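The full complex has more chains than appear here; those shown keep their coordinates.
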Amino acid sequence: MDEDVSGTVKKFMFVNRKAPYGTIYALESLEVVLISAAFDQDVSLVFCDDGVYQLKKGQQTKAAGMKNFSPTFRALEGYDIEKLYVEKESLEARGLTEDDLLVDVTVMSSAEMADMMAEQDVVISF
Amino acid sequence: MLHIVNKSPFERNSLESCMRMAQEGSTILLTEDGVFAVTKGGVSEKALKNLMASKKISVCALWPDLEARGMADNVIDGVKMVDYGGFVDLVADSANVQSWL
Amino acid sequence: MKFGILVNEGPYTHQATDTAYQFAKAAIDKGHSVDRVFFYHDGVNNSSALTEPPQDDRNIVARWTKLAEEHGVDLVVCVAAALRRGIKDDNLAAGFRISGLGQLVESGIQSDRLVVFGD
């Protein structure tokens, strides 16, 4: 890490709006999140729109011949990435509840999510 | 005729366009992120049910894609599950195919 | 029955290439023939000999090559789309060949069904 990076703590938000498997964005987004842990930044993950499907319990990718990366979400805690937020409106529109998700998250309204987004230094979306 | 839709109905307009042009007697197959359309409580549940009832359209979904997304237990009634072999049969049994990309 | 397949997207990025492969394999398993798979748009990136996916993931390019070797499937990469995206004979994987768009139209004429996989 460069000299001028250490010490700086910025608020990073990763915005996940895409479903898993149909495209690679969700998987590669998670790779960035894991790396960001090494930089001791203030990292938040938000899931809205089809991004909430990334956290759905019971994903089994064997028949589709793809790699199931959903267990990685359970490993985030070990990297001290603990701020996971899910938009209530997106969850409800998809007939899902918090019980359907494979990790503990904070469910919040669009308005609350908008407040949090406005406070970030860096917002990265894929 | 077989219509294939591989996009989430929440994200794109592909299924909507497909439904506008799917005729009586045709089949709609949902694949990839398109399978979210056949899940209970979603945005397309009502439209698909109406289509199946009124226009006698057969709605199928690729179960490997539902299973990958953890949605296999959450499918609306009347939707036929197919695997890749069933997908092949649907194409072979239809006079032609349109993919709503 | 004779199937033609058109693949419009690159490997890993879109599931379209996975579905196309699974479809081709299932068709062959059922006794049909897949005469040609035509790669267009970003689909040409399926033919890159240089891809190296992580060990625990599928190898999409190698899968196509094997399909060509075992079942004589003609894997055709569109030359114009390939030039735009940096696919040439230098980095073309085994089993693929570069040719013109006419091969796609021909596939539509010669096959009983042409199925399109894309984004």
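Each chain carries a letter (A, B and C) given by its place in the written order, and its residues are counted from 1.
The rule we apply is simple: a residue touches a chain if its C-beta (ideal position, glycine included) is under 8 Å from a C-beta of that chain, and two chains touch if they have at least 3 such contacts.
None of the values given here were measured: they were computed from a predicted structure.
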Practice item. Just one representative per chain kind is placed here; work out the formula for the complete complex. Key: A x2, B x2, C x2
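Operating definition for what follows: only the chains that are shown with their structure count from here on.
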**Study point:** Pair sharing more residue contacts (C-beta pairs) when A-B is set against A-C
**Key:** A-B
Point to revise | Computed distance of Cα centres, chain C from chain B, in Å | key: 24
Revision key, fill the gap. Chain-centre distance (mean CA atoms) for chain A and chain B, in whole Å, is 28
Study note, to complete from the structure: Going by residue number, chain C touches two or more other chains at 15, 22, 119
Revision key, fill the gap. Two or more other chains are touched by the chain B residues 6, 32-33, 64, 83
Study note, to complete from the structure: Touching chain B in the complex, chain A uses residues 18-23, 49-50, 53, 56-66, 68, 70, 93-96
**Study point:** Complex contacts: residues of chain C adjacent to chain A
**Key:** 12-15, 18, 21-22, 56-58, 119
Check your understanding: Which chain A residues qualify as touching chain C in the complex?
Key -> 21-24, 64-67
